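A single protein chain has been removed from this complex, and every other one stays in its place.
Which chain is which? They are A, B and C, in the order written, and residues in each are numbered from 1.
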Amino acid sequence: MLKFVRKRAVASLISLIGLIVMVFFLSRLTGDPAALFLPVEASAEMKEQFRELHGLNDPLLVQFARYVGDVLTGDFGESLRKARPALDVVLEAFVWTLWLAVITMALVAGAAIVVGSLAAFRAGGFFDRLSSVISLIGASVPDFWVAIVAIVIFSVNLAWLPTSGTGSLLHWILPISVLFIRPFGIIVQVVRGSMIGALSSAYVKTARAKGVKSGPIIFVHALRNAMLPVITVIGDQAASLLNGAVIVETIFGFPGVGKLMIDSILQRDFNVVLAAILVTALAIFLMNLLIDLAYALLDPRIRH
Amino acid sequence: MKKMLVLGALMLGSALSPAFAGSGPIKIVLPEEADLLEPCMATRSNIGRIIMQNVSETLTELDLRGDKGLMPRLAEKWEQNADGSWRFHLRQGVKFSDGTAFDAKDVKHSFDRIMSDKNACESRRYFGGMTVTPTVVDDHTIDFKADPAQPILPLLMSLVTIVPEETPLEFVREPVGTGPYKLTNWTPGQQIVLTLRDDYWGAKPDVTEATYLFRADPSVRAAMVQTGEADLSPSISQLDATNPATDFSYLDSETVYLRIDHNIEPLNDVRVRRALNLAIDRQAFIGTLVPEGALLATAIVPPPTLGWNPDVKVFPFDPEGAKKLLEEAKADGVKVETPITIIARSANFPNVTEIMEAIQAQLQDVGFKVDLKFVEVAEHEQYYSKPFKEGRGPQIVAAMHDNSKGDPSFSMFFKYASDGTQSGFADPKVDDLIKRASAVVGDERAKLWSELIAYLHNDVVADVLLFHMVGFSRVSERLDFKPTMATNSTLQLSEIKIK
Amino acid sequence: MTLQSTDTAIAEEPGFATRMLRMLLADKFALCAAIFLLLILILAIVGPSWLGDLATKQNLRGRNAAPFDWERGWVWWMGADALGRPLLARIIVAAQNTLMVAAGAVAVSAVVGTLLGLVAGFSSPRVNQVIMRLADVIMSFPSLLVAVIVLYILGSSILNLMLVLAITRIPVYLRTTRAEVLEIRERMFVQAARVMGASSKRILFRHILPVVLPTLTTLATLDFAYVMLAESALSFLGIGIQPPEITWGLMISQGRQYLTNAWWLSFWPGLAIILTTLSLNLLSNWLRIALDPVQRWRLEMKGRNNG
């Protein structure tokens, strides 16, 4: 087990280094932060001095070496825009994203498993067709559109929920609902497919021969076997949520890491971009590890 | 249901307890979060809107609400010394929010801090091309000597925020100022809270506490005021401004124009530039893509600015005239067929894509070949500011310029002088007028600016001036507040009254 | 020794096209989907030259004209946009760019991802490692961020947009293909091909790829929707396709601000995306059966019964 974790950690470290190199140089190709930090009227000297102040005048390789050196000592640099440590900025935002992702995925997984399983149990039936069409439409509607319509309906017209922001539990409902739609549609389809396979398998026949009821057959016998591909997809979807739900965060004024990343690259706040990428990549790595553990937990055949 | 309850509570509150009326906390929702609350960055609008004059005050203050001109704030009065330097007499008994007393040393430190190379204070830009030396005369008197002499130095001082002399040169995250409010909570990404100080030197405002929230989407901002989640949104979309009881338009200080690069044929020909101006049906935009209330621009600065020239008339919409001018130019061998690129910034102002597409269509109607290119802010800046790229084709940059400072000097040099960073041409007469106007005060100054504005518009045909824009705000009915041109950059809580 | 009763063999095998057509006729849903997609495809090809002028002709007085005004020409039936341009005409014209970006991105990512996946699944562990780490890097790179960075560097053109969206989708195909290859290459018929002396190339493309293909087709149709939406999200962030070019995604994004007072601006292009994805899904479900010799009889039977 430990050996497995170590092997994965090495692989991830390689990916992480590749990621840093790529982001570092690519982001610097996108332009000069001085032009964005200072107003258009600022003089050339002011811009020059700004670059000098933030070490942007050194050759890229020197900057890179300095950055790597700093990161190795745990220093991720300062945010150009916010004049505070980039890591603090990122971690603050990441906590929000993490909660948003965890809660959303928990709800999505729960709902998709129940709906997908029931659809599979009566494959081709009315419920199956209905859930297919709904999940498909859900997967092809732009989320910003849904978000704004939801605000208009539920906050403005019905006044049931706050429009946006953070503060109470009610504030979470709309963003989570909007984020819910797309992964739900995808995971329902995967659960359905996987469950159809599991329900037609031989051990389900055995269970029926034992006189086990439909409920336990679906949710005890078949489901656990059907979960492996489902968990993979849940992982992929969770990863994309961890990378930040930019649109939803933007519309609902949710202080997450996705909006932070996009804002930071718009403002060429490179240190924040890099720190954000590192933190999310690390989180995704840990999540993948958890998923592998879940595999082993669900399926004893994988344990060694 | 809940909404009714809230409304009911509000009505009850106002009907039964007049004692509460008149003061209380408010919530303000802004489009863009302040990433810094650094006083010396307060000239940037997303920061200034929160702390300028609320937390950090300046020596002088320009009145944009009335017509009082430059008013005293931390300086009680000022005069010009014989040697051209300016002497400011400071208000006494003023305390910073950290309890220290305000004196001339703080003013000197504040100024030195802005000019320091240890930081990137943006208000330094107003002091480009001059050397200003502050000298403390006594605790409550300070001299500023500028070389060359600056007739508008007191106006410039309305841009210098005062911090205690203990403030480090590097950027701070907890602004300390002499203003009526102090920062009590800043949760990045969520909110900023300013709370009224008990020991403020001036009149006590109605607003006891202001919570700033940030939402990027304009319809969300409008919805928040409607649902009572916020009391004031200084900028909402024109489309959402449908309720006359809460939604107000106001002339903001933004001017939209097309900057022409005179260096490249065919834009080097004045007839071509005039044709551009005649081809555009400016009036058709008003009330359609540009909100009702916006003004057609004849200068890069809005009307209340010193020297704004009422005699300069907007170019008429005259496609025939434009075609004729083009034919003339063509007859003289000007390559009017060369495709011209209009470079615009995406999301620069509301409806920018539609407006630019419409302008493109109108120019094409009279025979121009026009490409439209949308770029993001950093790339736009490369087209807009010098040095321009070598080997470029004929280019027109659509841009928006903001001058709410009351004096054209903040615009004219940058946009029109030969050395100006965004200037698309070089004209000795323009340079001379700018230089002369900058050196004088009063009516003389106004006259020279007027002359320059007319010359640029009628003779040089420097650019295609389009609109002085209006903004829309939604103000809760419990507040008494009318946004002004200043609202873009400053939002003084003391000006907000609670009914 | 007797052969099965299926001996009453089909005397003459009909050609591939006829057979596909027959199978298509047997599935009503797939038929509708195919007709719809064909229509969209034709519109995408002829749209810009046919309605291009009409779709860009502004009429500031007819801004946000409401839909269902049967008095006016058919292009106005879906209403008009903020510049008074007929929405139906714009949707037709935008089909070209939309399909180009989506189909291009899906095609590029599917081809590149599948090839890499085949190589990764079938070659030495070292090559496999390199490819998988590369996929990891792309996977952990938030796709919108990649898009923003690359579009900033390269500028926002249709081709670049297509490339960016393609890059971010490569790992999906790569990982799926590789996983399938690892499984399929152990199958008996692959062993049988090796015993016959088939080269790796032949085994990959003749034996493994056809088995992976249905999965990839399904994936690609789902991705089609994803790419159209991603393109729309980029427009929302202001870095996608730039006017005067139009795509459905951009139209939704531009119409967003009018949601409360002119819903049709973003509704119709949204509907176009939904219908296209739905059709693609239906068609891919059909295609999966039609291309699988083991399943094909379902359609052929139905077709025969109907006919």
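Going forward, a residue touches a chain if its C-beta (ideal position, glycine included) is under 8 Å from a C-beta of that chain, and two chains touch if they have at least 3 such contacts.
We take it that contacts and distances are computed from a predicted model.
Undergrad: Out of "Peptide/nickel transport system ATP-binding protein", "Multisubunit sodium/proton antiporter MrpB subunit", "Sarcosine oxidase subunit delta" or "NADH-quinone oxidoreductase subunit M", flag the one the UniProt entry gives for the chain missing from this complex.
TA: Per the UniProt record, the undisplayed chain of the complex is "Peptide/nickel transport system ATP-binding protein".
Undergrad: Determine which of the presented chains are touched by the chain that is not presented, and list them.
TA: A, C
Undergrad: From the list A:R6, A:R129 or A:K213, pick the residue that touches the absent chain.
TA: Counting the whole complex, the residue in contact with the absent chain is A:K213.
Undergrad: In the complete complex, the non-displayed chain touches which residues of chain C?
TA: Touching the chain left out of view, chain C contributes residues 1, 3-4, 6-7, 9-10, 13, 187-189, 191-199, 202, 206-207, 210-211, 292-294, 297-298, 301-302.
Undergrad: List the residues of chain A that touch the chain left out of this view.
TA: 201-203, 205-213, 216, 221, 224-225, 298-301
In the analysis below, only the chains that are shown with their structure count from here on.
Undergrad: May I ask you to sort the chain touch graph into line, ring, star, complete or other?
TA: Basically all the chains touch each other, so complete.
Undergrad: Which one of the chains is farthest from chain A, going by Cα centres?
TA: So the chain farthest away from chain A turns out to be B.
Undergrad: Taking each chain's centre as the mean position of its Cα atoms, how many Å separate chain B from chain C?
TA: 47
Undergrad: Approximately how many whole Å separate the CA-defined centres of chain A and chain B?
TA: Between these chains, centre-to-centre, one finds 39 Å.
Undergrad: Per the centroid of Cα atoms for each chain, what is the distance between chain A and chain C, given in Å?
TA: Centre-to-centre distance between chain A and chain C: 24 Å.
Undergrad: Spell out, as numbers or ranges, the residues of chain A touching 2 or more other chains.
TA: Expected reply: 30-31, 148, 152, 250, 266.
Undergrad: Which residues does chain C have that touch at least 2 chains other than itself?
TA: Answer for chain C, listing residues that touch two or more other chains: 152, 259-260.
Undergrad: So in the complex, the part of chain A that touches chain C is made up of which residues?
TA: Interface residues on the chain A side: 11-12, 14-16, 18-19, 22-23, 26-27, 29-31, 133, 136-137, 139-145, 148-149, 152, 186, 239-240, 243-244, 246-247, 250, 258, 261-262, 265-266, 273, 277, 280-281, 284-285.
Undergrad: Give the list of chain B residues in touch with chain C in this complex.
TA: Touch residues, chain B against chain C: 218-219, 237, 239-240, 242, 284-285, 288-289, 346-347, 351, 353-354, 356-358, 360-361, 372-376, 378-379.
Undergrad: Tell me, which parts of chain C touch chain A in their complex?
TA: 129, 132-134, 136-137, 139-145, 148-150, 152-153, 222, 225-226, 228-229, 232-233, 236-237, 249, 252-253, 256, 259-260, 266, 270, 273-274, 277-278, 281
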